[in-house]
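First the structure, which I've put down as structure tokens, then a few questions once you've had a look.
Omission of a single protein chain aside, the complex is shown with its protein chains in their original locations.
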Amino acid sequence: MIKELTCITCPMGCQLTVVDKNDDGNFEVTGNTCKRGPKYAINELTNPTRVIPTTVVVRNAMLPRLPVKTAEPIPKGKIFDAMKVINQVVVDAPIKSGDIIIENLLGLGINVVSTKTMAKC
Amino acid sequence: MYDIAIIGAGIAGSYIARELSRYKLDIVLLDGENDVGNQITMANSAIVHAGFDAPSYKLKGKFNAAGNIMYGKICDDLDVPFKRCGSLVVAHDEFEMATIHDLYKNGLKNGVPGLKILFKDEVHAMEPNLSEDICGALYAPTAGIVSPFELCAHVAENAVDNGVTLKLNHMVTAINKVDDYFSITTADENIDAKLVINAAGLYADDVYEMVGEPYFKLLARKGNYFIFDKDAGSLVNSVIFPCPSKNGKGILVSPTVHGNLLIGPDASPVDKGDVSTTGEQLDYIKANALKNCPALPFKKIIRSYAGLRNTPVADTFTTTDGDFILEESPVKGFINVAGYESPGLTSIPAVAHYVVEEIVKPLIPNIESNPNFDPKVRPHLRFEELSDEERADIIKKDPKYGKVICRCETITEGEILDVIHRNAGARTVKSVKKRCRAGMGRCQGGFCSPRVVEILARELNCSLDEIMYDQQDSTYILAGQTKSAKEEA
């Protein structure tokens, strides 16, 4: 099996070629310019994951929305389930960047964290 | 019961309302739109014509130069940007020079002051960016440029200041003549009035047919325009017309009163309400504008749009010859101000005076003057035009003038609040833009429109998604909140 991928780990967008000669999960990755490339490629073929940046409702802050993200990438297939949970959350300012907003999202062992410091006002 | 109902709050209806408010009358000004001056008044060439082209026997010929002369005082009273920049009709050959001589003679008949025929080098001395092919021109020093939306908004404001009732979103759907008055049906209410003035623009024929047998028909003719960035605003100093042909005045190149550059319009018959721009017509305008002004920097276009004219056309029952229709109709007490196309904007001060003094007054016995009539609007403060000291002063008095909302045109929050809270004030993003230019600049509201929405919502005490861009209900900007399942008040 041979697969062409664009690495999305960073904005470089390296074109990766993944070869699995015997279809036995022994992947050989070329085209990467850093060591994150092969990790991404193998992950993408076996268990593709994404970080979800979005917002939650925040009260008593300068703005009505607080930006948040999943602290780690979550499985691609869980993105919309994750959004459903995140959309239910309401938090109150003050909030610091990095504060945990949702613990153990969907039982994945991954938290949703604030990505902005918002003072109370 | 109103004494007079005016249907249509464009420049004609609004101006006539304001002139009528000089008298003690109960006047209602109705419009189906969500703002005054929102159709023909809004999208045109914004030119105050000198008055040399319409034949002197027509109403157009009679009122054009007369209206032009009144503009200085009117725009002063109503605090409307107006500049008498002059116009040139340029000729490329001797045939066109012959037309120019005809225009000159006709202009003299119409009483247009200061007309002069220029030789080639005089033209280029005056307008160095015009084509070398131009061999002469008719110069009309009294021609000018104006902001038509500000004129209409301020006229309507002044009318309301002087006691006129303005009802927007009141689309007239039927009119019944009952004994000696008219009952006007709108979606929300019935309005009774002794006299009706039909200034419904493109729809004046439809409105008239609600009470009378048709005797005129209006054709919509669309004109496309381009607006250029202020960087290109000084390419020409005066309004540049090509030599007119049987197809009309042709594609003009003009500075705008706010310092941009405008080119257009073409003229093609369309269905009423079709204000879509079309690719071919936009290309046609560019090509024709280039003939007179080869240096046009098309990269600096910031907007294209189309507007409509309402041209009276010959039909089996038509008695018009393409002139304004200004008369009491066969239906007693029902006055038509129709077929009101170019030079309607220019003529309106003179036309409104005529309609009030010669048509309306004879119909109302014992009419009394309104002793409280004030011809002036409260001055509009334009931050960008102030000196440094004046700027410092005004921010001290009202800190909202220290907050710039529209960066391109340097429009402050103070100015936006002012146009919202005036009579006939702004209720929509577009009406703010028309009145104080927030969003008219090179970024076309990309930056400021969310802020204008916020300000409108705050001042009108509603949520952001209740603020409209233009028409009530149908031109929403925002479709609701994110996370709406969870949002709390």
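All chains are identified by letter, namely A and B, in their written order; residue positions are counted from 1 within each chain.
Everything below uses one rule, namely that a contact is a pair of C-beta atoms (placed from the backbone, for glycine too) under 8 Å apart; a residue touches a chain by one contact, two chains touch by 3 or more.
By our rule, contacts and distances are computed from a predicted model.
As stated in its UniProt record, the chain not included in the shown complex is "FAD-binding protein", which appears among "Cytochrome b", "FAD-binding protein", "Assimilatory nitrate reductase (NADH) alpha subunit apoprotein" or "ABC transporter permease".
The residue touching the chain not shown here, chosen from A:Met62, A:Val85 or A:Ile100, is A:Met62. Of B:Pro128, B:Pro294, B:Pro330 or B:Gly480, it is B:Gly480 that touches the chain left out of the display.
Residue in contact with the omitted chain (choice from B:Glu94, B:Glu368 or B:Asp388): B:Asp388. Not every partner is drawn; the one left out touches chain B at residues 226-227, 273, 275-279, 282, 301-305, 388, 391-392, 395-396, 399-404, 407-408, 410, 443-444, 446-447, 449-450, 454, 464-465, 468-471, 474-483, 487. On the side of chain A, the interface with the absent chain consists of residues 6-13, 15, 50-55, 57, 62-65, 67, 69, 76, 79-80, 83, 97, 115-117, using the contact rule stated above.
Quick note on the criterion: only the chains that are shown with their structure count from here on.
Those residues of chain B whose C-beta lies close enough to touch chain A in the complex are 482-483, 485-488. Interface of chain A with chain B (complex): residues 55-57, 59, 65, 87-90.
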